[in-house]
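First, the structure itself, so that you have it in front of you.
For this depiction, one protein chain was excluded, whereas all remaining protein chains were kept in their positions.
When the chains are written out, they are named A, B and C in that same order, and each has its own residue count from 1.
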Amino acid sequence: MVEMTYREALRQALADAMTENPDIILLGEEVGRYGGAYGVTRDLIKEFGAHRVIDTPISEAAIVGAAVGAAMTGLRPVAELMYVDFIGMTMDQLANQAAKIRYMFGGQIGVPMVLRTQGGTGRSAGAQHSQSLEAYVMHTPGLRLAMPATVADAYHLLRQAMTCPDPVVFIEHKALYTMKEDVDLAAEPLPWGKAAVRRAGDDLVIVTYSRQVHHAMAAAATLAAQGIEATVIDLRTLNPLDFDTIRPFVERAGRAMVVSEGVMTAGVGAELSARITEECFDFLHDPVVRVAGEDIPISVSPALEAGSVPGPALIAETALRMLA
Amino acid sequence: MVEMTYREALRQALADAMTENPDIILLGEEVGRYGGAYGVTRDLIKEFGAHRVIDTPISEAAIVGAAVGAAMTGLRPVAELMYVDFIGMTMDQLANQAAKIRYMFGGQIGVPMVLRTQGGTGRSAGAQHSQSLEAYVMHTPGLRLAMPATVADAYHLLRQAMTCPDPVVFIEHKALYTMKEDVDLAAEPLPWGKAAVRRAGDDLVIVTYSRQVHHAMAAAATLAAQGIEATVIDLRTLNPLDFDTIRPFVERAGRAMVVSEGVMTAGVGAELSARITEECFDFLHDPVVRVAGEDIPISVSPALEAGSVPGPALIAETALRMLA
Amino acid sequence: MTPPFPTGSNSDLGRLYRTMRRVRSFEERVGELFVRGQSAGSMLHLSIGEESAAVGVCAAMKPQDTFTTHHRGHGIFLARGADPNRMMAEIGGKEAGYCHGKGGSMHIADMGLGHLGANAIVGGGIPAVVGAGLSARHKGNGAVSVAFFGDGATGQGILYESMNMAALWKLPVLFCCINNQYGMGTRIDNATANTALHERALAFGLAAETVDGLDVEAVAEAARRLVDGARAGRPAFLAVDCYRFFGHARKDKSPYRDPAEEDEGRMKDPVAHARARLIDTGMTAAALDAMDGEIDAEMDATIDFTIAQTEPPLASMFRDVYAPTEPEPEPVRARIARVLART
Partner (left out) sequence: MTPPFPTGSNSDLGRLYRTMRRVRSFEERVGELFVRGQSAGSMLHLSIGEESAAVGVCAAMKPQDTFTTHHRGHGIFLARGADPNRMMAEIGGKEAGYCHGKGGSMHIADMGLGHLGANAIVGGGIPAVVGAGLSARHKGNGAVSVAFFGDGATGQGILYESMNMAALWKLPVLFCCINNQYGMGTRIDNATANTALHERALAFGLAAETVDGLDVEAVAEAARRLVDGARAGRPAFLAVDCYRFFGHARKDKSPYRDPAEEDEGRMKDPVAHARARLIDTGMTAAALDAMDGEIDAEMDATIDFTIAQTEPPLASMFRDVYAPTEPEPEPVRARIARVLART
């Protein structure tokens, strides 16, 4: 067991994988000399050299496109998109190229690349640097999608992503980088694509991922103090989506809440709500409740920013309403 | 009453609006001399001149960005994106700029532009020219989204979009351009944002939009022959989403199916399913059923293409199962 | 509002100096706002060292002109005549700010002054000037639109798409690249093989120059030439060479830079240079000091002003997603309450 931050775990995953696999290269803005805008790649350039840790110009579309080409010709690129908010510039390369190449070309070749990025609120970074855009990715067949909530997952999911035969979008949360947890990096990780039950309880099920796992756990603790026991499921990957882990808990509790930081409409919560309803309809006492980001852009004002995304209070309050 | 095609109605809407409002300009690839890849803007350049019907280089991102700047400085640009599949190149300008400018700037200014485009299957155009990507747009606060199914709506929704104070993404369906219907263009249209009940029936409700309205109507006719009466609701706009029209029908029938051509996961159907479940839970006999595009890219092979999206048979078959 | 546009007769060196000095002073206060924990976040990008670009180019603009800026745009907007109180309040995320605290440092805009908006997307504001150029042509109002951006934005394809359109359509547009030699930690020669950036614009058919930002008069002169040309239908590109005196954003101490390079870079100080020139031409240090003191006092007051302002009300978050004539989005809390209150 060792205590480390989410940021350190990510860095460790990159370093360990790069040591094992000489075909892994990193590329992105400021990943080298600067060490990454959030410090995840700090000093990796010293360890692995500028040919494997490649500082790029500010060219998001071509970064992703270059990663596609590298992946098709035998490298295992890990590209970094400094903020998921910049995904708009890369969506063609991501969704029309990376995601479809295996399919369009009849299975001749895959695109084993990872696009690391980070999203979410928490730094007063405003409307173009605080978004949670995973729904765009989840809606795109061909792209895998991982969103680690814990330090252990920061390490293990990233390691797993770097062995995935298909393109993986890997979205970190900017508010988690400094979070510290004890982890055993050598322990057998949960398999890729498997959700984690962070807490089990029979009164209701909260299905979530990324930073909201922590908010849900905090809410669950509050609820427990009032005698309400919630299950908290951390999806870990949104594609693949592990419904098998969700089903029995919802069938038992009969009540489910889905929580995402991204905006509600047509977001991840919509998919989870629809899916739970489809699969567990006869067990539901209540409709699945979506707790999500407001259907608005994020403000730079700290008050408005915090007010526009779910937090422990909203989750707990909603749970109490559900069980009233 | 006059018979015209969907294509002609769109063209008429552009011509009529441009005649009335000298600040409307069209810009996009091939909108001028060529007349539009699907002929919607045919000869408008002759009528309104090259300064109002502007052929652009192949620069989707800058086309949308230029429209944003034009809209902020007093024009009413109608930009054309030849295929919605190219939206990936424009997502930054669309989602980070057009959609957020009014908000980020504290309400000082809006971006009254229309982005016309077309999507969907039906022409063996392959994975990068056949998609239905409306979910990306629906998930982006600040963007309005209209998807006309009928010839009358092709005209009226486009006219309305051109008076909307906020950016509108207007997605036509490539398989509808040659569809002919009798229309009275002078008739009072349904208000912007109001769904149309294309057919009323008490056994189940089919909520859909764009081309799938026709598939749903065909299925409903088949079902009617077997004594099953379906309501078919054509949403017309996905943002705003008119839930008030949907609610009473679902409450009455207790069964709802949502149909979209776009891929199922995290798609429009997920939002509709979640929303209907939230609003009508106690009235539902069955979970809302999603009929949608397969979670795969579109093939060029006509058989695989047709097989990967809903059609009247799948809708009817699903309805029968629901009522079995 | 008739802002103090430093145009025409206002562009003598004294005025240019004064405006640069205001920018410098304001930016220092932005740093202080942050240190005092009163800024909304830490994404504050100071334009110290690049004042001549802001001031020299704005001096060439007319009241009807419009512009977009990048994330390092405070100086440009001040040079255009912004109210420093409303700017600082916006940087503090306050209701009294230009954007009511929704935008912050990277999203200040003001339609009254033709400011079509700062941008947190590198390159994101560039194509808007093409549209503004189309508007100007359509309306025949003689407006030029200027896109301000950094050297880092030359990595973004949209710059070339926009320059190509502007050249093709002969639009009244100026692309102004403030080349402070760095994009975050990346020196320009680590971002491109040919650092003579204006050559790219030439290749697309624009008029293009590079000017040394040390000399604000040279910048103003080049800008006037190119802005006037743009107004006459010859779109242009101007690179202003300067040096980013401090870190990328407030917390960055630029460990990736050679201190010797920094020392040399900071010698390229357009404010000091203009001051020296003014003294050469007969102004006294005392008179300049007096002016500086007045400016600093004015800028000090922006901090007090900002601290005294209130945060925007929580309910304002639902405002301005759509036009005021439209319904606001339903809050999540309200939705949940409605769904669960069904029975």
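We adopt the following convention: contacts are C-beta pairs under 8 Å (C-beta built on N, C-alpha and C of every residue); 3 or more make two chains touch, one makes a residue touch a chain.
Since this is a predicted model, take the numbers as computed values, not measurements.
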{"item": "Visible contact partners (per top-of-document touch definition) of the missing chain", "value": "A, B, C"}
{"item": "Omitted-chain contact residue, chosen from A:Q12, A:T41 or A:S59", "value": "A:S59"}
{"item": "Candidates B:L44, B:A61 or B:V114 - the one touching the absent chain", "value": "B:A61"}
{"item": "Residue among A:I101, A:V183 or A:V250 that touches the chain left out of view", "value": "A:I101"}
{"item": "Among A:I109, A:A187 or A:A221, residue touching the chain not depicted", "value": "A:I109"}
{"item": "Touch criterion as defined above, residue of A:G39, A:G69 or A:P189 at the omitted chain", "value": "A:G69"}
{"item": "Chain B, residues in touch with the chain not shown (by the definition above)", "value": "29-30, 33-34, 37, 55-59, 61-62, 85-86, 89, 123-129, 264, 286-287, 289-297, 299-304, 307-308, 310, 314, 318, 321-322, 324"}
{"item": "Hidden partner chain, residues of chain C it touches", "value": "154-161, 164, 167-168, 170, 190-194, 196, 199-200, 202-206"}
{"item": "Residue ranges of chain A at the interface with the undisplayed chain", "value": "23, 25, 27, 51-52, 54, 56-57, 59, 61-62, 64-75, 77, 92-93, 96-97, 101-110, 141-142, 144, 165-166, 240, 278-279, 281-282"}
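The criterion applied here is as follows: only the chains that are shown with their structure count from here on.
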{"item": "Chain of greatest Cα-centre distance to chain A", "value": "C"}
{"item": "Chain centre separation (chain A, chain B; CA means) in Å", "value": "30"}
{"item": "Between chain B and chain C, centroid-to-centroid distance (C-alpha), Å", "value": "38"}
{"item": "Residue numbers of chain C (touch at least two other chains)", "value": "101-103, 107, 119, 121, 124, 157, 321, 329, 335, 339"}
{"item": "Contacts with 2+ other chains: residues of chain B", "value": "61, 92-93, 96, 103-104, 141-142, 278, 281"}
